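Removed: one protein chain of the complex. Kept in place: all other protein chains.
All chains are identified by letter, namely A, B and C, in their written order; residue positions are counted from 1 within each chain.
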């Protein structure tokens, strides 16, 4: 008696098969040859699947998500309960299929207790920064996700590795490449995985841009243009403190321009040039920069022009100019609102296609990626090396800005040398 | 010792306040006058709040979500594990703040067991259709959400009310107005709330359209144009069975055109006219209709032209033509992808504004609304009466299509007579 | 001495071939094997042609226009110097290739003299309305273009035919179908051509919509949705006078919805339904209507929902919903600003293509079409019959609005029965 969904009987009644429970829908005969018209899906390989109910003219609907049971998901400890954790990351766990939050680390017991309660985390799994090392004893925690100000990343990654936990670390990875290398080495030595949270490399529209460019169908890319700007509030934020932030707009948001250009091409720049601008007399920019314009030259000839600022209205766009078309991703680096357009000649006309992908939470995708890597013992797509390389390049950019001259960089032999396998988003 | 977030010390060191734990970021003095530069938010009234970190030129970020602890959320039983439940509703609970799924009702024990495990629902809270009435004994279940084929709505709403549970019922409410009235009466008699799941009335862009029109700033609306079309697959789906679906494209998707026109205006039509089209020889359309075009005339003079079809590429758009501008909501009735544009004169030019709201999961919003109504003993915004009225209007539309003549309807005195208070989406 | 364009010599000098005139650009050798690098085009069949200078990735540029010498163009007399003549038609002649304005007819000698001077029209070719019949004696005038208030179309078309001139008449053709038939008969009897100025049938984006739908590539059309609204100023305009305008928004602007739906399908409706709305107490709408909503049902099953109003912000859009995609033409019925979008499934995604055609002046295209028909003795694409049919349909729509019931119409056997050959826009 494996199945008892309500179904149509020969007399038009709807009944549950096992119990013969009658329904009210008596009426003219609705004899159904073959299977029940009530679509109930089937269970195969631990997943529910449904036949495609749409016509050929419309997108097929994706299979229903198959989240792991909570008890089988990889447990994460969130270190730092600032905006990103509360506004994006903890909500994103609600959309994860393979990860769940099991511990919090915060300096505010009151806040931590409230947030733990909101997310069903045990009070005993809430730690202070002083307590943090005790996390080693918590078997539910398999990954420590460091969401602190940049200047604190190194310390907490090192402590997490020492505790024997895998580590996910917000970008920028650290304050500089020396710290970044130390972090990578420490995780390697401890035998734990390290992933840098470059969310855009997991966001589906950004991935589609990478796929389109690499497919070669549009010819070689001549230019990448990436812009990441926003405006900032008052100066009493840690982002204006060099010791905590490592720099200004460049490491915070310009990093996405840099990282995305590299990810699209799979190459590393052989020359960089940068110019920094700070508005006169604005006390917020005593320690860190407001605005950076920079150019990256890649060995195959593509040039990336990038612009980042804390002093311009929010604009987070990406454009690629190829031989046979262009690609424009509005809100490329934003948390949401991506809008992908692709232009090409169409006979005598010019066509610009807006391509609408299913919306997915990029934070949930990257967290689930880390959970999969842990569960399946794979290297993350954006491991520590990816972060080290960005720090080396940012240092070259700052040097260029200081000296007023471009900075040459040694060519790297392999493509995608700093990346693990691409995330599987099926 | 209320607070111990890492902060800058006078000597530029970063330390946790309580334990004096030293960090590695030694360097030049970063003495901070006044409060710590590390933004930690504060806890007020059970919520965490942060100061606005953005500049005036950019949208302020919303306050972080304040989900209720899982144990305090309203428990829902999901009746029916078809596509909508698995693809949209159960995932949406991951984004809810006030509701959680606590029970499942399904005809397939295998599927139900799998889904229950995926969502952390106890095996003992999984019911068969025959078993369903035992749900009365489950105190965790406060709301029964009926997600069955339309023709089964009546039966399960009645059984849920009899079990003393509040009820949320998918749209269309039933197969006809007689069933709908019976359901409303049964819930009233049982003292339980009944909400019809008109998700678009909870979707923020649709709500913004309602707000814009009702504000009067754009003058009176002359026309509402609403289109809801998609293509359908093979004929072995319950949607082609009249006893199960109640009708074809009209009750399934055209209903959103009808319901939205009413919700925008707050009025009820005084005349309707409809034409039905079925393609020759398509066996899918023996019992239900493929295509309906219909016009609604409202007492204030606004006319709504609506079009729905199972035989046209997906298109789910809404347009309002007012005296001083027009509003266009692309993908108005889709699960995602809403794009709101508002046109108006701007001096010598015509301006079309694309307005980007924060994305929110409309399923989560409607489920949370029902949870709030239950917790606070309020009437849902879209109670049973809202569904009854749509059935009366659909019956008038079918009658018009059959007779080939418009059907007049008695005017209704009050505005928004079928709706409870607007949802609070703060 | 057939050719003497400056060209590169073997020593890098630039010279004119015939005269050996040296230039200043002496320098390193630029020996050119084969033809001169200076692209000069060639003359073939009375046209200049150039080789394609663009790469394959970009749209080829169109061949340069080949206007007829002014003396060989067909001469037009413009009857009526209102806004349309001065703002659109006379300027459009500047973009015509086969037509030129050679006479004016106006009630204001001062205005006519000024306008004639502005456009290089002889003072002796300016006529008053009383004088108009003398135009018969002016051999330069081959076409009389009637741009008067609608209620005067009949009289002046009849007088033009009597004068032995071909006639182009603004839409709506007349005040009613009886007048329209009289006009067609008079032109037939006089052996002159009659074209109704349905400019949208000559506008390239509208033509592309017709082509796309008729190609069948997107399947059958289920719905056409056409909207033409604008707001009107004070009441002292002839458009509010029924004797002069024939009606309100319907014949003036709603006509484009009606005519375009017919032109797309090539069919004639078998049923129409309409509702009229006039705002209470607005003195402008004592004689003519402000707002009409109407539905057209075509024999193949397509339904057109149309909306027109003098009381809604300007909106002139066209949408077609087909089985495999949709087409949206923003500003379809406007003088400029057309924006064509076509949606379809693209694998797992939805794609919306914006297709950019070269901009062309639709007034110039329709005037040149009439000039070609006269020069080549062909029937215009939109002859008098096209206008008669629209008047028959508008009368059915007004009857429907008055009786409150749909009006059935006899089916017509042939497709495109009221149209001449499609315009050649190469």
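We adopt the following convention: a contact is a pair of C-beta atoms (placed from the backbone, for glycine too) under 8 Å apart; a residue touches a chain by one contact, two chains touch by 3 or more.
None of the values given here were measured: they were computed from a predicted structure.
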| item | value |
| --- | --- |
| Residue among A:104, A:312, A:355 or A:371 touching the omitted chain | A:312 |
| For chain B, residues in touch with the removed chain | 56-60, 62, 219, 323-325, 344-346, 348-358 |
| On chain C, residues whose C-beta touches the chain left out of the figure | 1-6, 8, 12, 14, 16-19, 21, 23-25, 27, 30, 34-35, 37-43, 46, 48, 50-59, 61-62, 64-70, 81-83, 86-87, 91, 94-96, 106-111, 114-115, 117-120, 128-130, 148-149, 151-152, 154-155, 175, 230-234, 236-241, 243-244, 311, 313-314, 336-337, 356, 358-359 |
| Chain A, residues in touch with the chain not shown (by the definition above) | 218, 220, 222-223, 225, 227, 229, 231, 271, 273, 275, 277, 279, 291, 293, 295, 297, 301, 303, 305, 307, 309, 311-315, 319, 321-326, 343-345, 350, 404-406 |
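One rule holds for everything that comes next: only the chains that are shown with their structure count from here on.
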| item | value |
| --- | --- |
| Copies chain A and chain B touch via same or different residues, half shared test | same |
| Where chain A and chain C are represented by their mean Cα positions, the distance between them in whole Å | 52 |
| Centroid spacing, where centroids are CA-atom means, of chain B and chain C in whole angstrom | 45 |
| Whole-Å gap between the CA centroids of chain A and chain B | 28 |
| Chain C: positions in contact with at least two other chains | 323-325, 344-345, 350 |
